[in-house]
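All protein chains but one are shown in place.
Presenting chain A:
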Amino acid sequence: MTDVAIIGASMTQFGERDGWVCDLLAEAATACLDDTGVRADALDHLYVSNMASGEFEGQTGVPNALAHDIGALGAYTQRVDQTSSSGGAGIYAAWQSIASGASDLTLLVGGEKMTHRTTGEATDVIASLTHPHEYKHGVTLPSFAGLTARAYLDQYDAPREALAEVAVKNHANGVDNPHAQFRKEINRETALDSPLVADPLRLYDFCPITDGSAALLFCPVDVAREYTDDYVRVAGVAGATDTHVVHERPDPTTMNGVVKSGERAFEQAGLSPEDVDVAELHDMFTILEFLQYEDLGFAEKGHAWEDAMDGTTARDGDLPINTSGGLKSKGHPLGASGVAQGYEIYKQLVGEAGDRQVDAEVGLACNVGGFGNCVTTAIFEVGA
C-alpha cells in the first residue's frame, strides 16, 4: 500500500452563513487548492462528505456540482454519507484512494448548510437516521445524550460539574479559533444554570446548528515534498459500526464503534494511546467526549471525567482535547465536522495552529456518526 500524506487543509468560517451548500463547498475547496498551489484540473479524485443536502435544501448531486464549479472536470467524484461521521468516512475514502494507487491527488471537501431550518426541523432531519421504533417515540440525538449522561453519572458516581467542565474547556479553546461559531468563554455556573434540553443535560452540553465547510488534500508521501515542505502522514485510519438501535447495546456508556475503530487505527499506525499528543473528539454532546476518551483507551472506563476536572485535557494539559474548540464551540456542520477535525490536527502537527498551538507530533481525530452507530478514527503523524 502507498503511504498517504495530507499536503493542504482549509476550513471556512463556521456559523450562520449566507451561502448554500455548493457555495460553502467551493469556498473550502478553492482555499485548500490555492493554499497548496494545486490546480483543480490536476485532481484525480474529488470526494464530498455531506449528510443531508437533499433534506436540508433540496440540492442533490453536490460532488458533480462542485467539480464543475471549481474546474475539476474529469475528476472521479463521490459523495460520502455516514451521517455525522461523513467527514471521517471521507478521510477514510480519500486515504483509500491514494493507498490503493487509484488516485495520485485527491481532494476531500466536507460541508453542510443547516441554519436556514428551525432547530426542530434540523433536529428532525438528524433524527431521521434512527430506527422506525426509535423515531416514532420522538427520539432525538440530544435525547440519546440525556439518557447516556444519566447512566454515566449514576454508574461511575461522576459529578454533574464534570460535564460542565468540558463545555468550559472547549469554549475557552474556541476563543482562539478564528473560524469558530462561538468565540466566547463561559464559566461553570453559566453551563450549569442554562436551560434543560434533555435532562440532565442543559443547553451548554450541546453543540449548535452550523453552516460550514472544510477540505483536505491527499497525495502519496513519496511525492509530498514536490508540493510542500510541511505535510502530515496518515498513520492509521479505520471505521467500525455499532448497533443501529441504541438501546440494544449491553452498556449504554460504551461505544463499541469507537472501541473497534480506535483499536484498528492504532494497530495500523503501530502506535498506542500513550503516543497521542493531541486529539479532536466528537463532542456533539459533552458526554460524548468522556465516552470517546475512555473507549479510545486514554482513560479507564468511568474515569475520563477526572481528567477533565484536573486539567489533563486542557490546552496546557498532558493530553489536550479539542484544541479547535470542538464541535461545542466551533460548530457542527454535519458533513464538515470530521474534515474540520482533520484540519485542526493538520494545523497542530505542521505548527500552524497560531494561538491554539500545542507541542504535538502525533494527533488523533475521532468522528462519530449517529449516536455511535458508525465511527471513524484517524491517526496522523508529522511527515518525516
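Assume contacts are C-beta pairs under 8 Å (C-beta built on N, C-alpha and C of every residue); 3 or more make two chains touch, one makes a residue touch a chain; residues count from 1.
Operating definition for what follows: contacts and distances are computed from a predicted model.
Student: Looking at UniProt, which of "NADH dehydrogenase", "Nucleic acid-binding protein", "SirA family protein" or "Fe-S cluster assembly protein SufB" names the chain we cannot see?
Tutor: "Nucleic acid-binding protein"
Student: Given that one chain is not shown, which residue among A:Thr12, A:Asn50, A:Thr106 or A:Ser143 touches it?
Tutor: In the full complex, the listed residue that touches the missing chain is A:Ser143.
Student: Which listed residue, A:Ala102, A:Leu196 or A:Val223, touches the chain dropped from view?
Tutor: A:Leu196
Student: Tell me which of A:Asp124, A:Glu161 or A:Glu306 is the one touching the absent chain.
Tutor: Of all options in A:Asp124, A:Glu161 or A:Glu306, contact with the hidden chain holds for A:Asp124.
Student: Go through chain A and note every residue touching the omitted chain.
Tutor: Answer for chain A: residues 55, 119-121, 123-125, 127-128, 131-140, 142-143, 146-151, 154, 195-201, 243, 245-248, 252 touch the chain left out.
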